[in-house]
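Notes for the one structure printed next.
A single protein chain has been removed from this complex, and every other one stays in its place.
Right after this comes chain A.
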Amino acid sequence: MVLVEAIILSVLAASTPLLLAATGELVTERAGVLNLGVEGMMIVGAACGFGGAWLSGSIVVGALCGIIAGMLMSLIFAFMTLGLAVNQVATGLALTIFGIGLSGLIGARFVGERINTAPHLSVPGLSDIPLVGRILFGEDAFVYLSLALIVAVWWFLYRTRAGLVLRACGDNHISAHALGYPVLRIRMLAVLFGGACAGLAGAYLPLAYTPFFIPGMTAGRGWIALALVVFASWRPGRLVIGAYLFGAVTILQLHAQGAGVGIPSQFMSALPYLATVIVLVLLSRARTGGSTAPAALGTVFVPDR
């Protein structure tokens, strides 16, 4: 029983950065922008988040630093793809390459330092309920924040006028423009939101998941978050399921390694990546009757005057 609880708790923790980053990317892509730089924004968020927390001694300051760093990174992307109409795929790759280098530069002086990770919540009475208590009330605040965020995004996208306009920009920017909506401005806000989420997701790693920063610690999570958005067919509800499924795969392979299953550890470590490929194939195959992706996803829009 204790083991089951421990596994569920670690799955929650492992899924949270994926869920956060994928939530941001979902909004960005719903506005019609494909930002492949999630990995780059995340790793810079991790470096700045850890730096902020280490210098100030506060997890909240660290998280804010991560968010701001992610937004600044996404601002570069927005300027390039929205301002200068540059190919989004190539710019996203550039953002990732740049981010990996930049995070190494920023994080170099923090390597080897440790901080106290974000405290786990403790609600008197509730956190002590057997089995569900610690899961529902005893994780770190980011876990619940990420869930609140995806609910808020769902409500925004499907229950508000602004959300409808954002989706319209993603499905047909020419019509949205003709109706008088500022397509580029809406897209920029969506990209910035994506950057903030990716930055926070990256900051989560050294602030709550491990107490230290190491270069390259995102280890492809940004790319998995991108795959999750496809997995979720661009829908918030499915995104939660997908994120926890991938978190579970990550944790299960770790436990299997720990239990000394007779399979080399490298093969177990490769599981989340292989799972991503297999899931992408199965999902793309299962989809009949056209794609569920936003129709204008990844296309350049230059308003004519």
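As a working rule, a contact is a pair of C-beta atoms (placed from the backbone, for glycine too) under 8 Å apart; a residue touches a chain by one contact, two chains touch by 3 or more; residues count from 1.
Definition applied: contacts and distances are computed from a predicted model.
Choosing from "ABC transporter permease", "Extracellular solute-binding protein", "DNA metabolism protein" or "Heme chaperone HemW", the protein name stored in UniProt for the chain missing from the display reads "ABC transporter permease".
Within the complete assembly, A:Ile97 is the residue of A:Ile97, A:Val151 or A:Val261 that touches the hidden chain. Annotation: of A:Leu164, A:Leu280 or A:Ala295, A:Leu280 touches the absent chain (contact as defined above). Screening A:Asn172, A:Thr210, A:Ser233 or A:Ser269 for touch with the missing chain picks out A:Ser269.
Taking the whole complex into account, chain A touches the unshown chain at residues 36, 76, 80, 83-87, 89-91, 93-95, 97-102, 104-105, 108, 215, 219-220, 223-224, 226-227, 230, 264, 266-267, 269-270, 273-274, 276-277, 280-285, 287, 291, 302, 304-305.
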